[in-house]
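Read through the structure below, which is laid out as structure tokens, and then see the notes.
Of the protein chains in this complex, all but one are displayed in their positions.
Chain nomenclature is as follows: A, B and C, assigned in order of appearance, with residue numbering initiated at 1 for each chain independently.
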Amino acid sequence: MFLRKTVPTIIASISGVVVVVAYFFQITPIGTLADHILKWRSVIAVFALGLGGVNIIRLHTKNIQRDPKNFYSAALLLTFAITIVVGLTMGQTSAPYTFIFDYINVPTGSAIFSLLAFYIGTAAYRAFRAKNAEAAILLITGCIVMLGRVPIGAKILPFTAPATDWIMSVLNVGGQRGVMIAGAIGFIAVSLRIIVGLERRAYGGE
Amino acid sequence: MSIFTEGRVFDLVTLIVVTGLMGLYMHLARSGLKVKIRPIAGFAAIDEAIGRAAEMGKPVHFTPGFGGLVAATFAGLEVLGYVARLTAQYDVRLVVTVSQAETFAVTEQVMRQAYLEAGKPEAYRPEDCRFISTDQWAYASGVIGVLYRERVASNIMIGQFAAEALILAEAGNTVGAIQIAGTTNAYQIPFFVVACDYVILGEEMFAAGAHFTNNKVHLGSLRAEDLVKAACLAIMVIGAVMTTAGSDVLKTLMSK
Amino acid sequence: MNVLEKLQNIDKRVFYLLMALAIAIPTVSPIGLAVDVTPAVQRTFDFVSTLPEGGRAVIGFDYEPGDEIDLNPQAKAILHQLGAKKIKVVAIASFPAGAMFAEQCLAILEEYGYEYGKDYVNLGHYAGGEATLAAFANQPTAIYSKDWRGNDTASLPIMKEVKSMKDFSMAMTLNDGPTGGTGTHEWVRQAVMAHNVPLIMGVTGVLAASNETYVQSGQCKGILAGLRAAAEYEKLVDKLGDGTVGMDAQSMAHLLIVAFVILGNAAMFLSQKAKPASKGGAA
Partner (left out) sequence: MNISSSVGVWVGAIAALGIYSVLVKDNPFYRLVEHIFVGASAGIAIVTGIQTFKSQAWSPLTGGQWLLIIPILLGVLLYARYVPQYSYLNRLPLSLMMGAGAGVAMRGAVESQIVGQLTATMIKLDTLDAWIIFLGTLLSLSYFFLTYKLEGGAGWAPKLGRYFMMAAFGAAFGNTVMGRVSAAIGRFQFIFLDWLGM
């Protein structure tokens, strides 16, 4: 009971409180302790990566066991293993490792990112329908800003360029701020519940 | 030299008042104060989404997003607890994808615990709580893969999201999943609004505990949050009136 | 399903194909859609036009991968103008990747008969931000004993001509912000305030507003902001390039999305008119 419930709550409370106090007060021992805690947290996070590695290996070996012809899972495990072996034995500046990074990781990542250019259009086509007042507002500000941002838009509808500037610097501000202020109050509430041990479930407590 | 950090004194006072108020109302709620929460459509839709998956015999996908252990992720994990218990009860398969390792470490525990609480610990399949990759775009591509290949009936995304938000939401829409999403990131909410069926806007997502279980303490803290919002409204009105009248006193005080 | 309903539920793949064409066509052959030259860009162009033929320019490639989409086209457009005026170019970079971008952009000068080492040089990356730039301004060879290609700078004819920042008739920074590299403010201090060398800037779109103050104060002779400025500059130097391609693709992509939105709404309203009881398209 003690190790299961009480100690984790105490650890969470102390870590949270120390980090907060160190931010607002200039008390050297607390400041040092907070630095330690944050550093410890990043060290523990490295161990968490190991859990992720175990999960990847478990999932994909299971996939292969279930279907020995599942060569996708085999390809994933193979690149996973090669990357780790190359990175650890030859070093992060070696040519094979930089090849993986520069020619597999970076371009594939950029390609995934650029899918957004396509998705943003279909999402707009589907959702920007003036079915009710809210959808109409979304549609109107969205389209004005889209046109106002490109020279040809301003050529077709000259009002869009100044309207875009006005929307971005005036109309847009209130809505953004409301979301941010309310969100921050929620941040404090959820953090407080964790620090006082009310969200034990979140770290697997009962 | 003062023990207070300069420029953060007013922030400290704010924090003390806010947390004090929250503590007080959590206590009041526990000792009998009745607080009711207004309906939040996105949360109500979660039951519907899981019911739909049960009818169709297809899985539910949940992701707490791209974030590490930050406030929005905590809210996502809180919702995951309820989602996992519900799916366990209805015998619906739940696939969870995670990007950051520290978040994964917690997610796995939340899921296991939820199955235990639902009385079905044996139904928990470790390989359905998936660590994809800490890389934002690898995570996005992996989630696209899960949504397509597991043929999910419902896609729930609540937590911290960045630019990948729309990729996940469009992929979910393409496979015809009913989609419920929530994030506090004001720059990503628009993409959920256009691509998902239900959106839990910003702070609403922190009310999950109160919504699903009517947890008294949680309801108390929500009441305190509302009082803080009311105070913020009052301060903004007073501050704007003062500034208009030519006085910067309040602004200066708040920057201490 | 009638036509109006179909127009409300067009297959996503039709849109994807059109979007791919909207981006691919200008990439393969620039169209040069209407781009009006704004006063800020015109001012920059006019300033560079007043430089003496055969003068010298130092260009800082102060940006990282991701921002080359905006800044490489700006660099190339300016280099066309400098090349036509036979102005010698010395490139430096406060980011390692900046030196690589410099190498890509400087290739343009070969079109104008430039010779490496004599008419232009890519000195490569320097660490240390403003402090190093200040030292460079006092004595360039003290910072660079070798150029990016590995030559001894002492052996290069162009480096014999530049003993200090004062030997340049113009400085330019292509900049993506103060984090990590040398920011625009540091260039104002080291080029303009310390050595009185006129400075122009090329920045990413988001940095335009914050750097406008230097133009108003006269410390910056001209500013180019984002891909759009690159497209405008390409029009001025009459060399349609990546900036025009980018703006063409942007214009077409934006128009395509707006057109689809209008189509969806028009179809929805027309079908509602036709059958008042029916509901709209998919959520």
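By definition in this document, a residue touches a chain if its C-beta (ideal position, glycine included) is under 8 Å from a C-beta of that chain, and two chains touch if they have at least 3 such contacts.
Bear in mind the structure is a predicted one, so any value in this text is a computation, not a measurement.
One chain isn't displayed here. Which of the visible ones does it touch?
Result for the missing chain's touching partners among shown chains: A, B, C.
At which residues does subunit A meet the chain that is not included here?
3-4, 7-9, 11-20, 23-24, 36-53, 56, 72-73, 75-84, 87-88, 92, 97, 99-118, 120, 124, 133-135, 137-146, 148-150, 164, 166-168, 170-185, 187-188, 190-192, 194-195, 202-205
For subunit B, which residues touch the unseen chain?
8, 10-11, 14-15, 18, 35-38, 40, 68-71, 74, 101-102, 105-106, 108-109, 112, 131-135, 137-138, 141-142, 144-145, 148-149, 186-187, 189-191, 193-194, 201-204, 207, 210, 219, 222-223, 225-226, 229-230, 232-233, 235-237, 239-244, 250-251, 254-255
Considering the whole complex, not just the chains shown, which residues of subunit C touch the missing one?
Spelled out for subunit C, the touching residues are 12-13, 16, 19-20, 23-24, 27-28, 69-70, 205, 227, 242, 245-246, 249-250, 253-254, 257.
Convention: only the chains that are shown with their structure count from here on.
Taking the mean of each chain's Cα atoms, which chain ends up nearest the overall Cα mean?
That would be A.
Just the number, please: Cα centre separation of subunit A and subunit B in whole Å.
Subunit A and subunit B have C-alpha centres separated by 13 Å.
Cα centroid separation between subunit A and subunit C, in whole Å?
About 30 Å, centre to centre.
Could you pull out the residues of subunit B that touch at least 2 other chains?
none
Could you say which residues in subunit A touch two or more other chains, in rising order?
120, 122, 124, 126-128
Please name which positions on subunit B make contact with subunit A in the complex.
On the subunit B side, the touching residues are 1-5, 8-9, 11-12, 15, 18-19, 22-23, 26, 68, 71-72, 74-75, 77-78, 81, 101-102, 104-106, 108-110, 112-113, 116-117, 126-127, 129-131, 134-138, 140-141, 163, 166-167, 169-170, 173, 184, 186, 189, 191, 193-195, 201-203, 205-206, 209, 217-218, 221-222, 224-225, 228-229, 232.
Where on subunit C is subunit A touching in the complex?
Residue positions touching the partner: 8, 10, 12, 15-16, 19-20, 23, 33-36, 228, 231, 247, 250-251, 253-258, 260-261, 263-265, 268-269, 280-283.
Please output the residues of subunit A touching subunit C within their complex, sorted ascending.
Of all residues in subunit A, those touching subunit C are 117-118, 120-122, 124-131, 139, 142-143, 146-147, 149-153, 155.
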